[in-house]
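Every protein chain of the complex appears in place save one, which is left out.
Moving on to subunit A:
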Amino acid sequence: MVSCFLIHTVCPVSALSAAESRILYARVFGPETGDADFTPEQRRLMQKEKLHVVARQARSAVALSREASGGLCVEAVLGEEAAALGEADSGMFSLGNAELFPHRSVVLWLGVQSLAFSLVCRPHENLLLAEGVLRNIARHCLEELRLLGPGAEMLLKSDRVDALLHRLLPHGQLLFLNHRFAFALDKEIASYVSK
């Protein structure tokens, strides 16, 4: 089971401090337990805070990984989604703070130029499958939202991300999709986007 999916920045954002990350899309697959003592308002706030912690840590992980590999970042443009994905760095780390995330969750991240796609997985998840799912979702996001272009479509067309998560990661369930199943779902997504 996946707890949440995030798309966030890994480039410097003028309005934020250097280590902060702007979350452009977040989807939490509830319910979360252990919050019985809080009001819904507090729970929502806590959830947002948790997401920011994840985004910050993932940003830091991306930066350190890129620094260590010393790789040059070639900026891909619209139409070069496959190349951008091929060049992307990826990794995983565990969320340490037991108070925020009691289940020792693992964060899987994929850094594509100035954005990162992060998946927070419950422990004992099939991380090999999760990696494949994350790449597939990232590919769709890059294509459907034209992320390699300059536009701000990401924010207003977030329903497309909802729709593709609905198919590729229903309620946080990772799916074992061979290329035929994946093709069928791709067609559904394409038909949603074209409407």
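Assume a residue touches a chain if its C-beta (ideal position, glycine included) is under 8 Å from a C-beta of that chain, and two chains touch if they have at least 3 such contacts; residues count from 1.
We take it that contacts and distances are computed from a predicted model.
Peer 1: For the chain that is missing from this picture, which UniProt protein name fits: "MICOS complex subunit MIC60", "G protein gamma domain-containing protein", "AP-5 complex subunit zeta-1-like" or "Radical S-adenosyl methionine domain-containing protein"?
Peer 2: "AP-5 complex subunit zeta-1-like"
Peer 1: Which one, A:Ala19, A:Leu64 or A:Ala190, makes contact with the chain that was left out?
Peer 2: Within the whole complex, the residue contacting the unshown chain is A:Leu64.
Peer 1: Can you list where subunit A touches the absent chain?
Peer 2: 1, 9, 11, 13-15, 22, 24, 26, 29, 31, 33, 36, 40-41, 43-45, 48-49, 61, 64-65, 67-70, 90-94, 96, 106, 112-115, 124, 126-129, 131-132, 147-148, 150-152, 154-159, 162-163, 166, 170-182, 184, 192, 195
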